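Only one protein chain is missing; all other protein chains are in place.
Every chain is named by a letter (A, B and C) in the order it is written, and numbering of its residues begins at 1.
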Amino acid sequence: MENKQPKVKVQNLTKKFGDLLVLDNLNFEVKEGEFLCIVGPTGCGKTTFLNSLTRLYEPTAGEILVNGIPVDPKKQNISYIFQEYSSFPWLTVEQNIRFGLEIKKTPKAEADANVEEMLDVVGLTKFRNYYPSQLSISMLQRVAIARAFATKPELLLMDEPYGQLDIDLRFKLEDELIKLWKKTGTTVLFITHNIEEAVYLSQKIMVLTNKPTSVKTVLDNPLPLPRDVVSEEFVKLRNKVTDLIRWW
Amino acid sequence: MKDKKKVRINKYLFLSVFSICVGIFIWWLVTDGLGIFRSNALPSPVKVAESFVKKWYETKPDGATLLQHLGASLQVALGGYVIGAVVGIPLGIFMAWNDKVDMCVRPVFDLVRTIPGIAWTSVMVTLVGIGFMSKALVIFISAMVAMVINSYSGIKQTKTVHLWVGQTFGASNWELLTKVAIPSALPMIFTGLDVALGSAWTTLVAAELLASTKGLGFMIQQARGIFRLDIVIVGMIVIAVTGAILSSVIQFIGRKLIKGGRS
Amino acid sequence: MRMDSERQVVPEEALIEFRGVDKYFDKPQEGRYQVVGDLNIKVRENEFLVLFGPGQCGKSTILNMIAGFELPSSGAVLCQGKPVEGPGPDRGMVFQNTALFPWLTVMGNVEYGPKVRGVKKEERRKRAQHYIDLVGLQGFENSFPVKLSGGMQQRVGIARAYCNEPLVMLLDEPFGHLDAQTRYLMQDELTRIWQAEKRTVIFVTNNIEEAVYLADRILVLRNCPTGVKAEYEINLPRPRNYTDPEFLRLRREIDAVVDHTL
Partner (left out) sequence: MGEKQKRVFFGAIGIFVFLCIWYVATALTALGTVMPDPITVFTGFFTAFVEPIGTHSMTMHILISLRRMLVPYIAGGVLGVLVGILMGWYRVADAILMPYIQMIRPIPPIAWIPLSIVWFGFSEGSKYFLIFLACFFTIALTTYNGVHSVDETLVRAARMLGAKDNQLFTSIVLPTTVPYIFSGLQVALGSAWATIVAAEMIRSSEGVGWLIISGQETGDMTQIMVGIVAIALTGLLITSIMRGVESKLCAWTVRGK
């Protein structure tokens, strides 16, 4: 497993808006099927970071390789769940989930199977013909997650998807995400402000500095799944990450 | 709690109906009742109602029935309107979708849009003479301008996050436009269709007042010439009612086509 | 400035009291449903009371009944022994969506209370400035709320409520929309402000860490129709630490008691 080339390789990624330096020479690697959490202080330009990774923002300098070739959403199978609610209000739940598959011109039989599977996994089968305006916040987030996983992505980016949910719902969706990640073996880059969430989900934690953002350090997270947020080792790792970030 | 609210609502409903009746009564009082205003200054509601009924089939005094005038007006208005929409919507979308075109065309468009549709009548009449064509062209311009404005802002208001979702799935520029931007702009495009219809209808009436041989505008202008104010008021009522009906038809179609409870 | 009374002297009747309170709401389709069932609460002077419970049901309604926006369907809500009839400056409230006046600057928002109650200009300006400094907003007096970050907007909300010198401060999940780290900062700030300006505080939240971090006393509430399920005295020294063993033990214990949303 070790000598295999990394799923994602980023070399001196830099991003400037005009002369304002936002991303300052980031270098890191992510292995196949790994769950990497990225955590940084408030306002550390994390959305710019993820958008540059998928070329939504053109990086000023640096190389981003997925499976060894420069990243290109048209060729590679990448999905991105945004912090803002991004389900299409004019499509039903089912049509929303099918959206990615249609863009990627997936054959109908396979597409239908994926959509049915995803509807079942996120528990929205009963709501397939509902429109987003009729759904609660947590159901909307489930639609976005189902849509992202439906295309069986090799790389999944998530920008603090559970930021607005209350604690019970957040833990529930986090458990669902881990189940989906284990089942599909996707490589996940999950960015968040919430340190407890990062320690709860990750195999590896990458800590970013404040603006201009660069990689402070990368920590391994050896804790066995499922994790207990009040257990001894969990809290030790959490304190370690907190001390690297604490600005408050 | 609930029934108290219901009582309050019909109380206000009753008040509205009552206020209309009072209005009509005063109108009748000052005309037929006390004869303060002669009918060439303000015709009584009875006279207006009477000519409203008669005008539908009578050709007096302007040589065409109300129906024929209405038909003539609708034909011109809807003709110019449809072409204006067919040209205006793609132009607005095209202008909004690529920035270079947007920046070039925008200032010219801002200049043209402040020119009221009616101003073009003189140009068109001089170019193609009085008659159907000049009025249709004027209405085409006013409807097209309204359509471009609304489809333009509809596309510009597409949420960036929706475009990002499309881009990350690898959608081409054309797919982003057709599968994300246009569906998101649909409600605004229908607002445009509604506004354009209103401006087409208003411009038509103005054009007919200026120079025409048939149509509602022509009818009320003629009637004013011979002091038949009752026909003028009948004409105004028909203009208002037709405008309202056309607008509600567009809104109805909009509610049917726009999915997701967003219209 | 109000002289703050000695903490040990517990007046015989509580500052705020709920006696057998029920509350029903009528929704057009679903008809009548009960939100609060036979609630009995006593709130002591100058204590930091946290109403902690799952999801959305009932907690805010209790706060609204104290503030006077809602009246109980049955039973009584008393403030200093007298039934609450409507909103009043003696019960200041901080809302989850801040509810700042967008057309007023920070200074305009904070001095709004004294202004509508007829306090003269330079007296209320002085008092407003005091509370603006207290919540750490020096230099932002003339900016509009739309230009401020979430955390700063909440500071204005707190300063605005404090500026009216209320008897009790009601906070309805004020940090609900903030990101996790700003939330920690605001919890520290609120503790500091509360210790500087002694007032009774009633704080509603569904975040257990926030409840244990802030509270002198926690009332764990049931799901709809809500009522007091458990009560915990939290006498950890302040400033508290989210990860110290005793804190974690309390958190585990309370987490076990509360009924989780499905």
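Assume a residue touches a chain if its C-beta (ideal position, glycine included) is under 8 Å from a C-beta of that chain, and two chains touch if they have at least 3 such contacts.
Quick caveat: nothing in here was measured; it's all calculated off a predicted structure.
*Asks:* So there's a chain missing from this view; which of the remaining chains does it actually touch?
*Replies:* The chain that is not shown is in contact with B, C.
*Asks:* Touching the hidden chain in the complete assembly: which of B:49, B:127 or B:257 does that?
*Replies:* Of all options in B:49, B:127 or B:257, contact with the hidden chain holds for B:127.
*Asks:* In the whole complex, not just what's shown, which of C:40, C:56 or C:97 touches the removed chain?
*Replies:* Once the missing chain is taken into account, the touching residue is C:97.
*Asks:* In the full complex, which bits of chain C touch the chain not displayed? Write them out.
*Replies:* Within chain C, the residues touching the omitted chain are 67, 69, 86-89, 91-93, 95, 97, 99-104, 112-113, 116-117, 144-147, 149, 160-161, 164.
*Asks:* List the chain B residues touching the unshown chain?
*Replies:* Within chain B, the residues touching the omitted chain are 12-13, 15-16, 19-20, 23, 40-41, 100, 103-108, 110-112, 114-123, 125-127, 201-202, 205-206, 209-210, 217, 220-221, 223-224, 227, 229, 232-233, 235-237, 239-241, 243-244.
As a working rule, only the chains that are shown with their structure count from here on.
*Asks:* Which chain maximises the distance between its CA centroid and that of chain A?
*Replies:* Using the mean of the C-alpha atoms as each chain's centre, the farthest one from chain A is B.
*Asks:* Where the centres are mean C-alpha positions, what is the separation of chain A from chain B, in Å?
*Replies:* 49
*Asks:* If you average the Cα atoms of chain A and of chain C to get two centres, how far apart are those centres in Å?
*Replies:* The computed centroid separation for chain A versus chain C comes out at 35 Å.
*Asks:* Help me check something: in the complex, which residues belonging to chain A touch chain C?
*Replies:* 41-42, 160, 163-164, 166-169, 192-197, 230, 235, 238-239, 242, 245, 247-248
*Asks:* Which of the residues in chain A come into contact with chain B in the complex?
*Replies:* Against chain B, chain A makes touches at 51, 54, 56, 72-75, 78-80, 82, 84-86, 88-92, 99-100, 102-104, 131-134, 147, 151, 157.
*Asks:* Report the residues of chain B in contact with chain A in the complex, numbered from low to high.
*Replies:* 159, 161-162, 164-172, 175, 179-180, 183-184, 186, 258-262
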